[in-house]
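A single protein chain has been omitted; all remaining protein chains appear in their positions.
As written, the chains take the letters A and B, and residue 1 is the first residue of each chain.
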Amino acid sequence: MPDGPQTPTGRVIGDVIMKVENVSLSFGGVRALDNVSFDVREHEILAIIGPNGAGKSSMLNCINGFYHPQEGAITYKGKRRDTAKPYEAAEEGIARTFQNIALFKGMSTLDNIMTGRGLKMKRNLFWQALYYGPALKEELEHRAKAEEVIDFLEIEAIRKTPVGRLPYGLQKRVELGRALAAEPDLLLLDEPMAGMNHEEKEDMVRYILDVNDEYGTTIVLIEHDMSVVMDISDRVVVLDYGKKLAAGTPDEVKRNQDVIDAYLGVSHD
Amino acid sequence: MEFLESILVTPFIEIWESPYYFIELVLVGLSTGVLYSLVALGFVLIFKASGMFNFAQGAMVLFAALTLVGLMEHGLPLWAALILSVATMVGLAFLVERFMLRHLVNQEGLILFMATIGLNFILEGTGQLMWGSDVKRLEIGIPDQPFDILGGKVLLNTFDVTAAFIGALLVITLAVFFQKTPMGRALRAVADDHQAALSVGIPLKTIWIAVWTIAGIVALVAGIVWGAKSGVQFSLSLIALKALPVLILGGFTSVPGAIVGGLIIGVGEKVAEGFWGPALGGAIENWFAYMLALAFLVFRPQGLFGEKIIERV
Partner (left out) sequence: MFYREAGQFKTTYQDDQAVFPVLQDKAAVFLLILVAYAVPFVADEYWLQAIFIQFLVFALMAIGLNILMGYAGQVSLGTGAFAAVGAYACYKLTTNIEGMNIIVAILLSGGCAAAVGVVFGLPSLRIKGFYLAVATLAAQFFILWLFNKVGWFYNNNPSGTITAPPRELFGVLITGPSASPEARYIVCLTFLIVFAWFAKNLVRGRIGRNWMAIRDMDIAAEIIGIRPLQTKLLAFAISSFYCGVAGALMIFCWLGSAETEAFDLVNVSFRVLFMIIIGGLGSIGGSIMGAAFIILVPIFLTNFPPMVGLDISTALQKHLEEIIFGVMIVFFLIVEPEGFARLWQILREKLRKWPFPY
């Protein structure tokens, strides 16, 4: 047996891959994040939970460079990245999905997933205009990779369907596929199970655990369904009104009085 | 080097040396600017209420002015021709709602824009088909005499002043209408969110007809003033192009933006033509406003009065 703590799927949790230190973010007078710190370890599944408006999505937006925090630092693989641009985050191997689906509606499922491969494709304009030789070879290689993702997520039947026509649950799955196609080291999932029925949630949980297990991808997810969070995550960070309320293993968090108060609405006196 | 000096140094020296000419240009610019604001207002009204970038606004100006002049040529007195022209613009609003807007609900902005280019062709064709395409004089009794102020140093024209006054009056009326009347509130609600407005019982169709009617009347006023100044002719429909940079400057949805933007463009254009025009070979009025607006956009993409947009995902 390898040493060190293990994920629920049996992977060894490694070193810290990303450090969030004293991050604060405000919009005008509203303080969306207030002095938040936590770290993310390689191969783990970390859940961020909290009531609506607690700053969870803002936290993800800071991590992948969509917002830039006014104070504090985010270090990823030893590099400061709280001032980086979103596409730089993608180049560093951070992929994400969105709370409100953000697919490319005019494109097919396959093309959406292929956009996730874009960073790994290198052929220039001239070869692409010819669509021949190296460009064709590259396109086919990446098509094969995209097909792997399609197989993995069991969406073969909708490969050529424009995603705008797909039902909600499938769109969420395609969005996960697009993120996976980039072969990320760190995957940020913003409410991957929101609005799904029980079966769809089970499927989604299975995919998340499989990704973590098979590819060793580190996952940070935001989720409201507590039973899911407690089941699949290695550690949990609780946010409330932009502040970190608690952090630890699911069991520790469950027993934390502050967390219980925040969720059950006990007055803070 | 010489060229750079002629555009970077000389004009400022000239402004310094002939301040009265400068003041005159500013005043003339302001009076033209009011007219730009008037046309821009037509755009803003329709954009706010239906999300439509109404390219036909210029054609509406031409169409309204042609109707008025045509009726007067048939011997109608001014007041009767005015009433009939207003009625025509109301009728046009009905037709546009019935045959265009109703069928284009929920289409993308680009499709709506294209449809208004189609409308632009229809109006230009119809107007000229009915009333002919030769230049017509429009005589509505605005005195046209030069007079001077500041002890004879600045030369102005009663016509420009009257036109500016009419424009300003209309602009103020519209601003009050928008801010203070129930109809104005309903318009703003529709502009903000069609579906939410529908859900609280605002009748979308009535609003559209109202907005197009107002835009039609604004076009009529603009057509009268421009037409009285330079004759009613095809080129009237091109002043719409002059109003577009005003929209960039002021923002597509801001009434005060349209007003201030129009004034800035009017003044900027006249001053630039007066002092920079000679060095650049003249006729820079055509593009100067666009370049000014473009330069401005780089620093403030949301326009003068637009709100800063915080994007969310």
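The rule is short, and it goes like this: a contact is a pair of C-beta atoms (placed from the backbone, for glycine too) under 8 Å apart; a residue touches a chain by one contact, two chains touch by 3 or more.
Keep in mind it's a predicted model, so treat the numbers as computed, not measured.
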Among A:Arg80, A:Lys105 or A:Arg255, residue touching the chain not depicted: A:Lys105
With the full complex in mind, choose from A:Val16, A:Val30 or A:Met121 the residue touching the hidden chain. A:Met121
For a quick check of understanding: of B:Val34, B:Ala115, B:Leu220 or B:Leu236, which residue touches the chain that isn't displayed? B:Ala115
Residue touching the undisplayed chain, where the options are B:Ile13, B:Val135 or B:Met291: B:Met291
It is residues of subunit B that touch the chain not shown, namely 53, 99-100, 103-104, 107-111, 113-115, 117-126, 128-129, 133, 241, 244-245, 247-248, 252, 280-284, 286-287, 290-291, 293-294, 297-298, 301, 303, 311, 313
In the whole complex, what residues of subunit A lie against the chain that is missing from view? 64, 66, 85-87, 89-91, 95-96, 98, 102-107, 111, 114-119, 121, 123, 125, 128-131, 135-136, 139-140, 143-144, 147, 178-179, 182
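Operating definition for what follows: only the chains that are shown with their structure count from here on.
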Indicate the whole-number Å distance between the mean C-alpha point of subunit A and the mean C-alpha point of subunit B. 49
